[in-house]
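Note that this complex is displayed minus one protein chain, with the remaining chains in position.
Each chain carries a letter (A, B, C and D) given by its place in the written order, and its residues are counted from 1.
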Amino acid sequence: MVFSWLHFAIILFLLGGLLFAGGPLILSYLVAPRARGGDMGMPYECGMRPYGGAWTSFGINYYVYAMLFLAFDVDVLYLFPVATAYRFTEGWLPFLEMVIFLTVLALAIIYFWAKGVFTWPRKIS
Amino acid sequence: MDFGYPVLTSLIVFPLVAAAGLFLIKSPQVARAYTLGASILELILGLPLLSFQFNADFQFVEKAHWVPQWGLEYALGVDGISYLMVLLTLAILPLCVMCSWTYISKRVKEFHFCLLFMTSACVGVFAALDFVLFYVFWEAMLIPMYLLIAVWGGDQRRYASLKFFLFTLAGSTLLLAAIVAFRITGGTFSIPELMQVNFSFRFQYWAFLAMALAFAIKVPMFPFHTWLPAAHVQAPSAGSVILAAVLLKMGTYGFLRFCLPLTPEASVYFAPLMIAVSIASILYGGAIALGQSDVKKLVAYSSVAHMGFVTLGIFLFNLRGVEGALFQMLNHGIITGALFMMIGAVYERSHSRAIADNMGLGKYLPAFMGFWGLYALASFGFPGTNGFVGEMLVFVAAFQESYYIGALLVPGALLGAAYMFRVSLKMAWGRPGTAKGWRDLNSREWTYLLIPAVFVLYIGLAPKVFFNIIDPSVEKLVGDLKARTSATQTAQAQPAPAAVVAAAVETPAEPVNN
Amino acid sequence: MEFNPILIVPELYQLLLIVALFCQSLGDGSDTPPAERWLPFFAGFGVFVSIVSWGAEGLIFGGAYKLDALSQFFKVAIAAGFYVAVLNAARQPSLEERKRPDYFMFLGISAWGLMILSSAVELITIYIALEISSYSLYAVIPLRNSGGVGHKGAAEAGIKYILFGAVATAIALYGFSYILASQHTSYIDQLAQRSWHWSGQPMAVVGLSLFLGGMFYKLALFPFHFWCPDVYQGSSNETAGFVATLPKLGAVVVLIRLAALLKPGLEITTLLAVLGALSMTYGNLCALAQRDLKRLLGFSSVAHAGYMMVGLVSGTAMGLSATAFYALAYVAMNLLCFWVVSRVASDGRNLTLDDLNGLYKRAPGLAFALGVGAFALVGLPPTMGFMGKFFLITSAWDHGYNWLVITLVLNSAIAIYYYLSLVRHAYTHDAGDDAPVPDNSPFSVCGAGILAAVVLVFGLVPGGLFDFAIRAGKQLLP
Amino acid sequence: MPAELIRILVGLVAVAVSVGLIGLVMVWVERKVAGHIQRRPGPYEVGPNGLLQPLADALKLVGKQLFMPDKADPILFWLAPVLSFLPVLLLFLPLPVGDGLYALDINLGLLLILAFSGLAVLSLLLGGWASNNKYGLLGAARAVAQSVAYEIPLLLSVLAVSFVAGSLDLAQVVKGQGAWPWNWNIMTQPLAFLIYIVSALGETNRAPFDLPEAESELTAGFHTEYSGMGFGLFFLAEYANMVVVCSVATALFLGGWQGPVLPGPVWFVLKVSLLMLLLVFFRWTYPRVRFDQLLNINWKWLLPLAVLNLLGTSFFVKLAQFTEVRW
């Protein structure tokens, strides 16, 4: 119960992934040349000398979309348990519940739409 | 006794209705007249009270369910102890209206609203037969009093009113706890029923302390008196009058109504302490009053001394003492109220309360000075005035109890005479300042100064009827007390002075045979 | 039990309002009547609806949702509170016109969540209902855009509220897991049959304590109070009025249900008592130093949360009823105070005590109402505050926590000072030059008058109302 | 040694090998297809028909220097490619290649795949951000916005199938379908399939939705600063993800291993390959969309459609239950 084959497999496969990814990297680290100096460490901006760093705040719209995702994704999360059980339920009540759930979800979409969240602004502030 | 209407309830409700009616009035002058009319109507409504039967029962009793879930009842009634207080309250109201006729010039409506509200609450306090109802009125009365001081008071009104409010409310919060404790232990909030219950000494001990603190602050007794001079000095005349005449009585009334009957053994146990504090109040109040240069402050401190007599009388536990205390309550209400009205009257002329600014009135305001003289004499208990009756009774009781106590009272009485003479002489014959141009009393002032004067002399010369009123109740009170504490009394010898102090700090064991 | 929609009419009605507001929030608001115009009528009807469904009884949704006297009592209270809050917020100066439907929608959702909360008898359901009501509040607070600490303060208040709220939630959930691990159920009626002694079930005790923490957060009880003054100060007056009142009802109803599990003498009960004592003392002491009116009211509500504990620890039906009644009284008093605050600060600023100066001249009606509110909060008769406090004391006396009662009594003495300073400033000081212009319209004065009348009338004759509370209490602890 | 252990170990080896192979093959296929679509031969120098070209590329990648910008965050910078590849093998864990032919029977296999594929976006974000390059940062932001956006319709379309099948076990879903195309879920869920494919393109950042690495605007997007093996890992992970996406599509919509005549695994590989080819065709035939268009397609079309689809599905499932129609 506490530790099943599934856990074992997941850990093993993750380890495998790590090896698979780390192996070539380490190999590369061993065999690849190591040149230094010049502008080699300069961030690539098509040959221009970079002005300032990249770690600044930028377009807030991306955050808005991230928030949207969080909201919807989690709603969808609730449907997974339903998916396994829905077929085997009896009566129309489950359907009604689905309608309610999806209606709320749809309302959220409508709300964001009406509030102009989906409109990509011309000038990102 | 059926008068076709519930007398006490109407006495409580009518001022409120009248107060609400004030808001329909625009002109200040009409508001004054309206309130005066209302106060007289209130007096008329109170006429049925004159059919008071001379016995110890609660009379004019009204009962109704209030919050049945908690056993709260709307129960009203008066006995000999509260009867006079109710009458006093009713009588003071028109005087207050009259004495602030020109004194109050701003926010007149609100002022009279407070007065009426105040009256309602005061009547309620004295008439309540349910402990919680009592508390409700007891606290409700704070609000108008606070506003009276804070809005219409003198320069330091905010400080004074705050001090007044904090002191009294802080005291009464513990009273609430005591009330609840009584309910839980005694099973009822009804005061007459609670009087039948015998509480354990330990319970009485704590309940007495909680209640006594609340009442002692209200009285005020010596260490808790500091709010009183401030409040008196800053309050407008009418406020001072009500404060002195009615509010201070609530404390002593509380002692009589609650401490003695409900916690008799604890009362006896703490009596030495209370007596000591009372005497301290008398001496301290008198001594401080002697040094005052402010007339109002002087009278305020004299109040402390006078109330000391009252509490002393109460805690002597004999008939004369309690009678004296009751008389003193009544007298102090009349006399000090009148004195404050006079100070208000003279303040309107001099705009100063300092003795130095109000000298030489004997020549220019003879009528005023005449009244002042009467009241000053009454204040220190000159024979023939009502003050004498009360003070004398207390003296008698004190000497009955112990010569030491009596001996300690003598300087107190002398002090009273001294400060009253001092201020009166100065005011009458001192070098006049601006007094030359002042008018003497007008007809309104005559009216409101004459009425107390009548009572001063009436009680002083013919106290019999008042004895008739109070005696049955007082006898019952003292008798009950004696009966219930006799066992304890014998078991517990008179505590030594050291025990008095000890009693205040440590919880006693149960008395041996209780 | 068969599901019958009639049982949950108040919730459905509230949902209807939310949907209507939602639809309106989608449009640009040009053709429909603005939300603040029509909503009050319908919210008022909602009070009527919840009163009509008073007698509903039943156990639905798989035993997780219980309709009983307690829930219906609180539903009426919530509906009424919502009505007042909506009226109060109708003329909010610090809210953009186009955001109003959204604003009211969130308020509606919050009230809806609280209605659900009052009926929830299963811990997960309680938690979800609580979050429904909280999240919409979190969203509402930063909507303020001007006045006082302004838009910055509002955003800060919002983030503080939500972050600390989430921490409290996490702690509560962690506690829930302990309850689940030790008592194996999350239904309150089954939990009631289990033991809650430290000696037998330490894990359950820890769990319940932590779970209560989540409710304490809503209630702003002492160790979970720190958001309270900041949020009140940061959010607009009207929003603060809502935040200060209705969520407390929700928290109290859950606490009442959970306190029915406990008996005096249990460790948790003692913990409640200690927290209550600390809360009232701390709240009152902090409030003494405040100048900002809403901060002052914030600390005052910390203190009041402590008061409410007094009834809960008594372990009697009367105690629970007293708490219910006090919660109602608290809401009425605070709505009254916030109503006045909102009306006085007609430009949406944050009031300091000095802004109240001379209020009696500028707005006598409001000043009077403020006085009533302040005295009610002190606990002076004849107000609801006094009756509530009196019931609390009476119910708790002699049930093992007399020291708590004494603390309460002493605290009400401390509290006088700062409540009184409201009255002091309103009545005895004269107005300065930059004093705000209060709203003296009939609407504002009548509203204040009616609320004040409620506080006074139920203070004088609490019997009828208390009957309902007692039915609720008796149901939990017969 | 327990049977499960053997099965898992064998599965791990098989998956690892096939991921490597697929990467090599797909590079070749893509370049070839691209070449032929553009009327050029594609790679043909190394090996027969350029078949060994990917191998050469791989060797070259290993031999290239591992650059890192001076001001980058070293830990995150190198963590990102590893992280992008980390869950890849795991995604193959529940895939049923044939009847009973899977590494481990997991009753929530679909959920496992969906859950761990979510890690990919994290690596893009980390890589783009850690390289302290403005293009990288922009690319990362776009990648995140895009991936998260397209995840929702993806989930909803997958859910529609789960509703029909009543299970989240891929093997169960496959078994619920028949051998012939008209028995496949795609017949009853065409809309879901469409949504799934479009979302999958967005999820895997494939053209026409390869905005995060739109070279005309962002140089190379989030992996601008990566060279050598760092870039190689991102590259490989992308292909592996494609395979997973296509395999899930096959299992969900195209009947999985089921098919007439031929054995299961063959059908499976066939179907997956076809889908892969389809994706490759998409890449080289459709122009890249603008970023706002990209998001609008998702939020304004795919998402509402997916919700409606799910609603319809749940209705029809109930309807079928009541009319006892099997589908």
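Basically, contacts are C-beta pairs under 8 Å (C-beta built on N, C-alpha and C of every residue); 3 or more make two chains touch, one makes a residue touch a chain.
Methods note: contacts and distances are computed from a predicted model.
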item	value
Among "proton-translocating NAD(P)(+) transhydrogenase", "Amino acid ABC transporter permease", "Ribose import ATP-binding protein RbsA" or "NADH-quinone oxidoreductase subunit K", the UniProt name of the subunit that does not appear here	"NADH-quinone oxidoreductase subunit K"
In the full complex, displayed partners of the excluded chain	A, C
Hidden partner chain, touching residue among C:G234, C:G348, C:G365 or C:P382	C:G234
Contact partner of the left-out chain, one of C:N4, C:S177 or C:S441	C:S177
Residue of C:Y127, C:W196 or C:F338 touching the missing chain in the full complex	C:Y127
Positions on chain A contacted by the hidden chain, ascending	1-2, 57, 60, 63-64, 66-67, 70-71, 73-75, 77-78, 81
Sites on chain C contacted by the missing partner chain, in the whole complex	124, 127-128, 131, 135, 138-139, 142, 149, 151-153, 155-160, 162-163, 166-167, 169-171, 173-174, 176-178, 180-186, 229-230, 233-234, 289-292, 295
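By our rule, only the chains that are shown with their structure count from here on.
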item	value
A-D or A-C, whichever has more C-beta pairs in contact	A-D
Between chain A and chain C, centroid-to-centroid distance (C-alpha), Å	39
Gap in Å, rounded to a whole number, between the CA centres of chain D and chain B	92
Interface residues, chain C side, partner chain B - complex	318, 321, 360, 371, 375, 378, 380-382, 386-387, 389-391, 393-394, 397-398, 405-406, 409-410, 412-413, 416-417, 420, 423-424, 427-429, 461-463, 466-467, 470
Partner chain D, residues of chain A touching it in the complex	5-6, 8-10, 12-14, 16-18, 20-22, 24-25, 27-29, 31-35, 40-46, 50, 53-55, 58-59, 61-62, 65-66, 68-69, 72-73, 76, 79-80, 82-88, 92, 94-95, 98-99, 102, 105-106, 109, 112-113, 118, 120
For the chain B and chain C complex, residues of the former touching the latter	65-70, 107, 110, 132, 135-137, 139-140, 142-143, 146-147, 150-151, 157-158, 161-162, 165-166, 169-170, 173-174, 176-177, 180-181, 183-185
